[in-house]
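Yeah, one chain of the complex is gone here, protein chain that is, but the others are all in their spots.
A and B label the chains in the order they appear, each numbered from 1.
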Amino acid sequence: MEENKDVLKTDQPDCVLEIKDLSIRYDTDDARVYAVNGIDLKLKKQTTLGLVGETGAGKTTTVLSLLRLVPDPPGVITGGEILVNGNDVMKLSRKELSAMRGKEIAMIFQDPMTSLNPVMTVGDQIAESIMIHENVSKEEAFKMAQKMLETVGISGDRAVEYPHQFSGGMKQRVDIAIALACHPNILIADEPTTALDVTIQAQVLKLMKDLKDQFQTSMIMITHDLGIVARTCDEVAVMYAGRIVEEGTLEEIFKKTMHPYTEGLFNSLPNMKDRSSKLKPIKGLISDPTVDYQYCAFADRCPYASDKCWQEVPEKRYYSETHMVMCSAYDDPQFHIARGHENG
Amino acid sequence: MSKKTNAAAQPGRKTQGQLIWHQFKKNKGAVIGLIAFLAIVGLAIIALFIVDYDTQIAGMLIKDKLQKPSAAHIFGTDHLGRDVFLRVIYGAHYSLLIGFLGTGVSVLFGTLIGAVAGYFGGKLEWFIMRLVDVLMTIPTMLMATCVVAAFGISITNLILAIGISTAPHFARTARASVMTVRGNEYVEAAKAIGTNDFVIMFKHVMPNALSPIIVQATNRVATCIIAAASFSFLGLGVPSPLPEWGAMLSDAKPFMRTQPYLMIFPGLAIMITVLALNLIGDGLRDALDPKLKR
Partner (left out) sequence: MKMAEIILEVENLVKYFKSPRGTVHAVDGVSFTIEKGKTLGIVGESGCGKSTTGRSILRLIEPTSGTVRFEGKDILQYSASQMRRMRKDMQIIFQDPYSSLNPRMTVSQIIMEPIIRNKLIRDKKKREERVLELMKTVGLAERLYNAYPHELDGGRRQRVGIARALAVEPKFIVCDEPVSALDVSIQAQILNLLKELQEKLGLTYIFITHNLSVVYYFADDIAVMYLGKLVEKAPAQELFAHPVHPYTQALLSAIPEPDIDTQREMIMLKGEITSPINLPDACRFAKRCNYCCEDCMKKDPELQEISLNHFVSCFHPLV
């Protein structure tokens, strides 16, 4: 693979979200957790970016920081910049922050069971968001909430019902309605369908895609499921131990996979085409989040590791305008991983 | 090849007990409470050796009566010439005894029936919990009065009365806790290997259901101490001339205006003991709560 050295463009005008060299750490009584370690991320207009990784990769912490929701203490943002629609989130006042949340950027959480207030009607919860940001009366806000419910496929009459009267899939739709009520241009979905059944998941994913097109929203979709990524995302960033180890377009990540961890994730999945082939799991355990890795965190588990992998943090290399890989093995221009090269 | 062993594979070997203690230590209030409590216990034990029954309990040296606190008698003396300080620390052991034994009776009786109710469910549960409901409706004061009227005033009767009247609370807690633990898959796993119900209940369920009971017990000791003091104050508890704190308060009533220290010191003793126990209880609750992130 030819590294493309002069392709780095740091200022793209159509970027709604930009993270530069972000590092976040949790200082608890027992230990220091290095959750996010120097990541760069860009979200373009009307694009869906998949943030892929396993437990402890730092995905949730990263997106919480976009809304400045990282609990402080014990969370400490030790470096970097977060620009939402061009505004530096860290420099906003409480009032500006409040105005931004929900209006410009909104979030859907993983567990629909606990993200809704059980003692408020569904309509009121949607209207709450509307009333914070729009200058409308209570009645008007409620009417808009009903319309929002219709948009997500729930009858507007049900706005007066309480969360416990809805099933899991419907609750997630309500969450989506709340998030999109003020038409934010950035939506963050943190494993939105993990707790749902497969057929309901299909419905919710389709809904999200339709709404994304309708409202022209850009989305960050956090998931560990590469199948969902294939179905819903345009671009992908793979995280491991608080770093982005590979990022690129959907095509690049699936067809031109470069990082050994990404390859490992694909190999861990059952091959739908060949039942008899054995699963090739990644050996070892997930990295220890209390360690401040001054070298490649994946080295212990990597089948291609060599001495230099334990000596320094790998460089970020760009192989196209969009395709980035952090792996020292590529110091050798002849190196390639097995995936994609099975035929020689 | 691997130069660094995976840190997650090297656990600092700590038992659950050590983990709980470690968490408890972080709560400064709880630690202060523990120190205070241990000091009181220490003094109570010393008191049993150094206090002379004749002078300080029965009160034979009336000539020293009603002296204000001084170097010789740091808490002063009462109307029978007895040293208040010595009586206070001697009296500690009554409160502690009644508090702990009373709670012990409660815990034993209440937890047992509550656990059985929670584990087996069905008609047995219904029957036990209705019994518990009935017991709960009887006010402790009333219960104690009945017991005393029937069996006479003594420390044992006081312990029994207090114990039985607070048992229902433990029954409820135990039942709820057992029901929660019962739902865990390791209980099913025990069934799957053929373990019988009683072994499951005592080996798997009870040890894991104890946390809320321990916390409640610590709080109950404090309540029992106050109850004991109240009963003694009313003359239903520890009989005179034994220096139970509540009884001391009662004796000090006629001298309230002229020798207030006779009331203040026993009162303070009760307050500090109860406060210490409550702080310990809070610390224990926080340390045992699995939801609080460590």
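The criterion applied here is as follows: a contact is a pair of C-beta atoms (placed from the backbone, for glycine too) under 8 Å apart; a residue touches a chain by one contact, two chains touch by 3 or more.
These figures come from a predicted structure and were not determined experimentally.
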Candidates A:31, A:113, A:160 or A:269 - the one touching the absent chain: A:269
Listed residues A:72, A:96, A:197 or A:307, member touching the removed chain: A:197
Residue among A:83, A:97 or A:286 touching the omitted chain: A:286
Subunit B, residues in touch with the chain not shown (by the definition above): 8-9, 11, 13-16, 19, 184-186, 188-195, 204, 207-208
Residues belonging to subunit A that touch the chain removed from view: 54-55, 167-170, 197-203, 205-206, 224-232, 250-251, 254-255, 264-272, 275, 278-283, 285-286
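As a working rule, only the chains that are shown with their structure count from here on.
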Centre-to-centre distance between subunit B and subunit A (centres being mean Cα positions), rounded to whole Å: 51
